[in-house]
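Here you go, one structure.
What follows is subunit A.
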Amino acid sequence: MPTNKLFFAGSGGQGVLTMGQMVTYAAMYADMNATWLPSYGPEMRGGTANCTVVISPEKPVSCPLIYEADNLVVMNLPSLIKFEGMVKPGGNLFVNTSLIEQKPTRTDINVYNVPANDLAMQLGNARTANVVMLGALVRTTNVVPVEMIYKIMEKTFSGRKAALLDLNKQAFHTWKPE
Partner candidate 1 sequence: MSEKVLMKGNEAFAEAVIRGGVRFYFGYPITPQSEIPEFMSRELPKWGGKFLQAESELGAINMAYGCGAAGGNGFISSSSPGIALMQEGMSFLCSAEVPVVLLNASRGGPGIGSIQPGQADYNQVTRGGGNGDYKMPVFAPASIQEAIDILYDAPALADQWRNPVMVLVDGLMGQMMEPVLMPEPKKPLESADIPTVKPWAISGSEKGTRSVVKSLRLQPEVLEEHVEHLFEKYGRMEKELVRVETENVENAEVVFVAFGTMARLVKEAMEILESQGVKAGMIRPISLWPYPYEAFDKIGKNCKAVISAELSMGQMVQDVKLGVEGRWPVRLIHRVGGMLPTSLDIVEKTRKILEEVR
Partner candidate 2 sequence: MKAVFKQTQGMLPVSTSYCPGCTHGVAHRIIMETLDEMGLLGKAIGVAPIGCSVVAHQFMNVDMCESAHGRAPAVATAIRRVHPDRIVYTYQGDGDLASIGMAEIVHAAARGEKFSTFFINNGIYGMTGGQMAPTTLIGQRATTCVDGRTREQAGMPLKICELLATLDGPAYIERVALNSPAHIRKAKKAVRRAFEIQQEGKGFTFVELLSTCPTNWGLTPPKAMEWLEENMIPYYPLGVFREPEVK
C-alpha cells in the first residue's frame, strides 16, 4: 500500500482536527506509520481549522507536509474554494453539502456529497457531524480499518460517556453513498 495523504479543512469548532486525529490513532492501532499536523499560527483563533494526515503502511512517513492530497475533506465553503485544487487527479473529495451548496469544479476526481450536519441532526446530536463525515471517508476509502475507529470510540466513550458510544457508531454508519 502506498502512502495516503489526507487533508481536513473547515472552521474552528467543526471537529476538523479531531477527525484527523481519529484517522491517525486508527492508523497507529493498525501498526501503520502516521503523522498529524495542524495548521498553526495566529490564525488559529476563530478562523479556519485544518490538518494534514499522512499514513504510510510500511515505511516511516518521510514528510508530514503535503502539496497534494489523496483524500480531501471540506466542511465549509471557504475550504472547498481554497483547497479543491489540492486533490490529486483520481483522488477523493468529501464535501459537507449541509453547509456547501456550491458544486466542486473538478471533473478529474471523485466527489462524495455528505450532508454531515443534516444527518447528524436526524440522529439528534448536531455535534456528531464530524463523525458522520469520518464514516463516509473511512468506509469509502478504507484508509484505516473500521475496527480501529471502533477501538478509539470505545476508549473515548467509556465510563460516564459510555452512552455516547452507540450514537457515535450510528453516526459513523449513517451516510449512504448515492
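Candidate selection criterion: all candidates are chains of the complex that A comes from, given by their letters.
As a convention for this text, a residue touches a chain if its C-beta (ideal position, glycine included) is under 8 Å from a C-beta of that chain, and two chains touch if they have at least 3 such contacts; residues count from 1.
Computed from a predicted structure; not experimentally measured.
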Discussion item. By the touch definition at the top, subunit A has one partner among 1 or 2 in this complex. Which number?
Written reply: 1
Worksheet, complete the sentence: The answer for subunit A against candidate 1 in the complex is residues 21, 24-25, 27-28, 33-38, 40-42, 60-65, 67
